[in-house]
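Removed: one protein chain of the complex. Kept in place: all other protein chains.
A and B label the chains in the order they appear, each numbered from 1.
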Amino acid sequence: MPFVVVGVMLALGLYAILFSKNLIKIAIGLSIVESAVNLFLITLGYVKGAVAPIYTMAPAGKKMVLPTPQALTLTAIVIGLATTAMLLSLIVMAYKHYGTLDIRELRRLRG
Amino acid sequence: MEHLPILVVAVPLFVAFAIPLIDKVGGGRYAKEGVTVGSLLFSLIGMILLLKRVAALGPQVYVFGAALPTLTLPTGMKVPIRIMFEVDGMSAFMALSGSIAALAAAIYSIAYLKDETGKDRFYVLFLLLVVGMLGMELTGDIFNFFVFLEISSIASAALVAFRYYKAESIEAAIKYMVVGSLSALFVLIAVGFLYGKYDALNFAAIAKRMEFSWADKIALALLVVSLALKCGAVPLHMWLPDAYAEAPASVTALLVSVSQASLYGLFRVCFSLFGVKMSTLTVGWIVIIFGVLSMFIGVTMALVQKEIKRLMAFHAISQTGYMLLGVGVGLAVLGNPFDLKSYGLMAMKGGIFHIINHAMYKGLLFLTAGAVFYRAGTRDLNKLGGLAHNMPWTTVYFIIGAAAIAGLPPFNGFASKLMIYESVYKFNPILSIMAMIVSVLTLASFVKIFQSAFLGPQLPEYKDIKEAPMSMLVGMGILAFVVVFFGLFPELIVRTIVDPAAKALVDQASYISKVMGGM
Partner (left out) sequence: MRMSKIVRTITALLFWAVLVFGFYIVIHGHLTPGGGFQGGAVIASSTALFLIAFSKDEFLRKYKDVFLSVAESGGLLLFISIAFLGIGATFFYNFMANSGGIFGSPTPIGINDGDLNTAGTLPPMNIAVGLEVFGGLSLILLFMFLGAYLKPFSKESEVHEE
C-alpha cells in the first residue's frame, strides 16, 4: 500500500516539474518527488509491530527495525533541504532579474 | 600511506571549511587562494602516490571508523556495514585526471576572478566541488556515491550562478539545479531498490549477490538514465550547454571533470555492480547509441553556434560520445572473452584514455575562451577578431587544445581517437566511420573559431588589450603541457595508467573479493 502512495507522489511531482509554468511550483514538485523517495526508503525498513532502534528506555520484548533506512532517509532529508534552499534562492534571484516566475519568460539561452 | 584514499579527499574538505575563518581573521591578500592551491596540490601528489600504490598492490580499501583501514568485514559479519572507499585502477585514474584539472583551474582563478566579489565563497564551493568529484570516484558505497553526487551538483549549481548579476547565469543554474537534483533522486530510488533487495549498500556486496531480477532491472535503468543525464549524453543534454557557457571559465574547466565523474559512475555501475550477470550486449548497445547520438548531435549543434563557450560546450557533449562509444563497445562484448580480448579491451582503453585527454584539452580550451572573455569582454565570435596579435600565448594554447580535440597528431586526442577507430571498426565498421566524420566536423568548427577569433587583421577596438595575466597563463600551461606530453608519449601513458584502469573495470571478481574476502 505505501508503495502505491510512493508511485502516486512520484507521478504528481514529475507532473508538476514537467508541466507547470511557475518556478515555485517546479520547486514544490521537486520537493514532492523528494518526499516520495524518502517515503520509499522508510517503507523499505518497515517491520510490523517493531519499535524504533533506540535502546534508551525501550519497551522490553519487542522487535526493533534496522536503523539503516532511517539513517539514509535522514541524510536524504538533509540533502533535500540544501537543494530546496539553493533552488529557492536562485528563484529569488531570477525573479529580481526577470520580474516574473513564468518559465516561458526565462528564454535568454537558446540553441 | 594506507590513509591516502581519505587524505586526498579530507584535506581539501578541511581547507574548504577553514577558508571562511581564514578570511575573517584577515591573513594576507592571497591567503585563500594560497591554501586552495596548496590543498589541491596536496591532493594531486596524493593521487599520484595512490595510483602507484594501486598499481603495485591492487585495489585499496579504506574503511571509515574501523580499527584498521582494511577491516572490511567486522568479526561475525557477512556484509560490510561501514562506509568505505574502494580505489582500483579506474577510480585512481579518474581521480588523477580530476585533480590535475582542479589544480590548473584553481591557479587560473587567482587572476581570473580578481575583480569579483564573494571570492571566499567561490573557493569554498570550488573545493567542495572537487571533494564531491573525488568522493564520487573513490567511494565504494552506493549511498555514499549519491551523497557525493549531490554535494557536487549543489556546489556546481552555486558556482554556475556565481555571476549572480547576470540573468543568464541564474537561468542556467536553475535548469542545472532542477535537472541535477531530479536525476540524483532517481539514483536514490535505485539505491532504495538495491538496498531493499540485498540489504547492503556496498558496491562489492551487492555485486556479489546480484541476481538481475526485475527490481535490479528497474534500478539499472534508473541508474543508467540518470547518470547519462548527469554526464550530458544526448537525449538528456539540454542543461549542459547553458551551464557550461554561463559558469566562470575556471569552473567550466572543472565541470568537465565533474561530468566525467558521473560517467565514471555509469561505468562502475555497468561493469562492477552488474557486470556479466546482466545482458551486457543490450546495455552495451544502449550505451553505444547514447554515445553515437551524442557525438553526432553535439557536433552538428556546435557548428551553428556563434558564442565561443557555448560552441565548446556542444563539443564537450560530442566528445563524451566518444568515451561512451569506446567503453560501450567493451561492455557489449564483456560476456564474450574472445572478442573482449581481440578488440573489446582496446576499445575500452581508447575510451578511457579519451576521458583524461578530454578533461585536459577541453579544460584548456575553456580556459582560453575565458582568457579571451577576460581581455576582450565578449564571447561572440562575430565581434572577435585578430586576437593573435595581442595574445600570442593564449593563441598557442588554443592551437594546442584545438588540434588535440580534432584528433591531429601528435597531440593526445589523436592517440585515443585512433585506438577507438581501430577497435570499433572490428566491432561495427559503421560506428567507426561515423566517429571519423564527427572528428572532421570537429576540426571544421575549431578552424572556424580560430579563424574568426584569433586570425585576421587587428581590430581597432582590441588594439590595446594585453596578454592574459600570469596565473591564467600558468593554469593553461599546466594543461597544455599535459596535452603535449600525453600526445608525445601515448604508449607510456597507456601502459602505466590506462591499461590498469581498463583491466580494473573488466575484473569484477577482484573488485568484489577485496571487500568480501576470498569467499
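Convention: a residue touches a chain if its C-beta (ideal position, glycine included) is under 8 Å from a C-beta of that chain, and two chains touch if they have at least 3 such contacts.
This one's a predicted model, so the numbers in the text were calculated from it and none came from an experiment.
Checked against the hidden chain, the listed residues B:Leu44, B:Val63, B:Val269 or B:Ala404 yield one contact partner: B:Val63. When the omitted chain is restored, the residue from B:Ala18, B:Val276 or B:Leu488 that touches it is B:Ala18. Seen across the whole complex, the unshown chain contacts chain B at 3, 6, 10, 13-14, 17-21, 24, 62-69, 117-118, 121, 158, 161-162, 164-165, 167. Take chain A: the residues that touch the chain left off the picture are 52, 54-58, 60, 74, 78, 82, 85-86, 88-89, 92-93, 96-97, 99.
As a convention for this text, only the chains that are shown with their structure count from here on.
Chain B has its Cα centroid 28 Å from the Cα centroid of chain A. In the complex of the two chains, the chain A residues touching chain B come out as 17, 23, 26, 30, 33-34, 37, 40-41, 44, 66, 68-69, 72, 75-76, 79, 82-83, 86-87, 90-91, 93-94, 97-98, 106, 108-109, 111.
Of all residues in chain B, only 143, 147, 150, 154, 157-158, 161, 164, 167-168, 170-174, 177-178, 181-182, 185, 188-189, 191-192, 195-196, 199, 201, 241-242, 245-246, 301, 304-305, 310 touch chain A in the complex they form.
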